[in-house]
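Yeah, one chain of the complex is gone here, protein chain that is, but the others are all in their spots.
So, subunit A:
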Amino acid sequence: MSDAAETVRADGTLQVVMLRIGSETFALDAGMVREIIDPIPATHVAGARAHLDRIVNVRGNVVPLADIRERFGMKPAVTTPDTRFVVIEVVIDGDPVVVALVADRVFEVTEIHLDQKQPVPKIGASWRPEYIRFIVKRDDDFVIVPDVEQILI
């Protein structure tokens, strides 16, 4: 599960989970995704940083609930019937860490072609370049492949 780097296939495609957070579409490397669950009650952690200020119980383990909207300059949103928690495993300072990520909607597991990589446009100041691994064009839309570790730290 944690061998995220291995999901780039020989033909230059990356298997990803497509999801929407706020106004953007993100593609998460499928290798880091453990499961996708319906929203469950979360507990607020006073004094924690804004993007990690809740915890949830995922199969008996207490894991932080990350809302990366704030990192991309988006406004907080309410839970809708489409909201899902994407449970991912990332490596922080050499240790595997499990985090639940709030997604407004999860679309599908699909492939993106790495040769369609686009340079990160220098548009909105709300996008910090270190948060984005790269962007790909898909149909008429742009999809962000985020650097989850950087966003969470």
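Quick note on the criterion: a residue touches a chain if its C-beta (ideal position, glycine included) is under 8 Å from a C-beta of that chain, and two chains touch if they have at least 3 such contacts; residues count from 1.
In this section, contacts and distances are computed from a predicted model.
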item: Missing subunit (named according to UniProt) among the choices "MaoC family dehydratase", "Glutathione transport system permease protein GsiC", "Chemotaxis protein CheA" or "ABC transporter ATP-binding protein"; value: "Chemotaxis protein CheA"
item: Contact residue for the chain not shown (choose from A:S23, A:N57 or A:T79); value: A:N57
item: Sole residue of A:D11, A:D38 or A:D93 that reaches the chain not shown, by the stated touch rule; value: A:D93
item: Contact footprint on subunit A, counting only the chain that is left out; value: 40-49, 52, 55-57, 59-64, 66, 92-93, 95, 97-99, 152-153
